[in-house]
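Of the protein chains in this complex, one is absent; all others appear in place.
Showing subunit A:
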Amino acid sequence: MAAGGPDRFSVLLPTYNERENLPLVVWLLVRTFQQSGNNFEIIIIDDGSPDGTQEVAEQLEKIYGSDKILLRPRPSKLGLGTAYIHGMKHATGNFIVIMDADLSHHVSWYFIKQKEGNFDIVSGTRYKGNGGVYGWDLKRKLISRGANFLTQVLLRPGASDLTGSFRLYRKEVLQKLMEKCVSKGYVFQMEMIVRARQLGYTIGEVPITFVDRVYGESKLGGNEIVSFLKGLLTLFATT
């Protein structure tokens, strides 16, 4: 709990070529926060997208106000981990929300869950409760479940979904974890949960529905699988 003040949520939105998705994500977030009455800010970290994402972000800043939409762009594609570090420097909330520019999360459930158990981290899971997916074929579901099974056996992480893209963290917890985590890309998301458990932080889970990206391609090919396995084995050997 913030000393004295009400809770404030800082949403970090790293973007790369999200011109189509960004306005919709922001609209959904603003609507959710207004409905729940929470204090919020959205920090858009664009890595020099060639498709004009930053220009759309500037329009959104005009529409919603620069106290609510903070633009903190970077000149080129510098990676997710550093985007979060960069975003956190400008975040004034006591809770940080990290999400992909995807359009499928019931954001308010996270706040509710956090309050329920006073959790340090709330993570979305596709594998429990009425979480799930939409528009996935059998092969993709099989790969997902298989990869998750392997992860559970090797890492015993204490969370059912490690590659989900939506998390709520207490600010100090996220800062501590960012110091300790060394992986790159999305393996770094997995590492955060594993380290969080080692450090004794509490993790609550909320079911999320993962609807396929409305715009843009979903990234799952042979390369992704190989790099996932490499990342998993690295975590297995180093955490």
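Note that contacts are C-beta pairs under 8 Å (C-beta built on N, C-alpha and C of every residue); 3 or more make two chains touch, one makes a residue touch a chain; residues count from 1.
Methods note: contacts and distances are computed from a predicted model.
Peer 1: Out of "1-aminocyclopropane-1-carboxylate synthase", "Proteasome subunit beta", "NUBP2 factor" or "Dolichol-phosphate mannosyltransferase subunit 3", flag the one the UniProt entry gives for the chain missing from this complex.
Peer 2: Going by its UniProt entry, the chain not pictured is "Dolichol-phosphate mannosyltransferase subunit 3".
Peer 1: With respect to the chain omitted from the figure, which of A:L71, A:I85, A:V133 or A:M178 is a touching residue?
Peer 2: From the options A:L71, A:I85, A:V133 or A:M178, the contact with the absent chain belongs to A:V133.
Peer 1: Of the listed residues A:L60, A:M99, A:I121 or A:I193, which contacts the missing chain in the full complex?
Peer 2: Hidden-chain contact among the options goes to A:L60.
Peer 1: For subunit A, which residues touch the unseen chain?
Peer 2: Given the touch definition above, subunit A has residues 20, 23-24, 27-28, 56, 59-60, 62-63, 103-104, 126-127, 130-136, 138, 141-142, 144-146, 148-149, 153-156, 198, 209, 211, 214, 235-239 touching the missing chain.
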